[in-house]
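As you look at this complex, bear in mind that one protein chain is not there, while each of the others sits in place.
Which chain is which? They are A, B and C, in the order written, and residues in each are numbered from 1.
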Amino acid sequence: MIAAFSITPIGVGESVSELVAECVGIVRASGLPNETNAMFTNIEGDWDEVMRVIKQCVDHVAMAAPRVSVVVKIDHRPGVRGALRSKVESVEQRLSSR
Amino acid sequence: MIAAFSITPIGVGESVSELVAECVGIVRASGLPNETNAMFTNIEGDWDEVMRVIKQCVDHVAMAAPRVSVVVKIDHRPGVRGALRSKVESVEQRLSSR
Amino acid sequence: MIAAFSITPIGVGESVSELVAECVGIVRASGLPNETNAMFTNIEGDWDEVMRVIKQCVDHVAMAAPRVSVVVKIDHRPGVRGALRSKVESVEQRLSSR
Partner (left out) sequence: MIAAFSITPIGVGESVSELVAECVGIVRASGLPNETNAMFTNIEGDWDEVMRVIKQCVDHVAMAAPRVSVVVKIDHRPGVRGALRSKVESVEQRLSSR
């Protein structure tokens, strides 16, 4: 499965990029395929692997912020691997073959 | 914490209410405070309790659907209990005291 | 269609219930069918009606907060009305008829 997740610390001011960067560091250290864009970090693995990493990130941010808002969107397709790349490639191929 | 979650089976047709009802049944059997509205089911507990229930629901739906889309929004406030009711009551009080 | 939306002011502290209450007030003044729970406000109408109300809320919060995070989930079914109630009733009926 792929999970896109976003963590927002509440009550620590407007600029939250240091905490966000630390979470991206945690995700990359996990060894799971991942990609960070302007709104979400995407991570691919099975449920337990992915949720363990997201929980680590939330726990990390919760040490600095009294309240944490988390949004997760999951695309769960048992048996499908490598979708982090193949989904985007599939779209590009369809667009370029027009 | 409170998690609002929504599970959408993909590839099984337009009407998905039987599977949704079964998930609500799983949530209620968990014993955790919960509430189902037209768009999400809200469930309150700590991270592991809540995620265990959501995973049970996803696994259940994944037996019937080849692909499952899940959206989760979490309000994580360590030390706060009873927020499923108190958040709504707080809004109503503010509105009625105007 | 039904939209569930949640607005989080960033950079104004941990307790945001006054701004949330004001948004609920805006939604209720719209006259569209709506329901507020612990995580989202659900509102039913067509795209332009619903989006106008959500924009009003975001603009209102943006006067008080330098940054605003918004999450919207839409269930778009042309021709279906009254779903705010009927979706929940359908689930309850299925659960009680077991």
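Some points to look at:
In the analysis below, a contact is a pair of C-beta atoms (placed from the backbone, for glycine too) under 8 Å apart; a residue touches a chain by one contact, two chains touch by 3 or more.
Computed from a predicted structure; not experimentally measured.
Listed by residue number, the positions of chain A touching the unshown chain are 2, 4, 6, 17-18, 20-21, 24-25, 28, 35-40, 42, 71, 73, 75, 83-85, 87-88, 90-91, 94-95, 98. Mapped onto chain B, the footprint of the missing chain covers residues 8, 10-11, 13-14, 16, 66-67, 69, 71. Listed by residue number, the positions of chain C touching the unshown chain are 47, 51, 55, 58, 62, 66-78.
Here is the rule we use: only the chains that are shown with their structure count from here on.
Chain B and chain C have Cα centroids separated by 16 Å. Centroid to centroid, with C-alpha atoms defining each point, chain A and chain B lie 20 Å apart. A straight line joining the Cα centres of chain A and chain C is 25 Å long.
Counting partner chains per residue, chain A shows two or more touched chains at residues 66-67, 69, 71.
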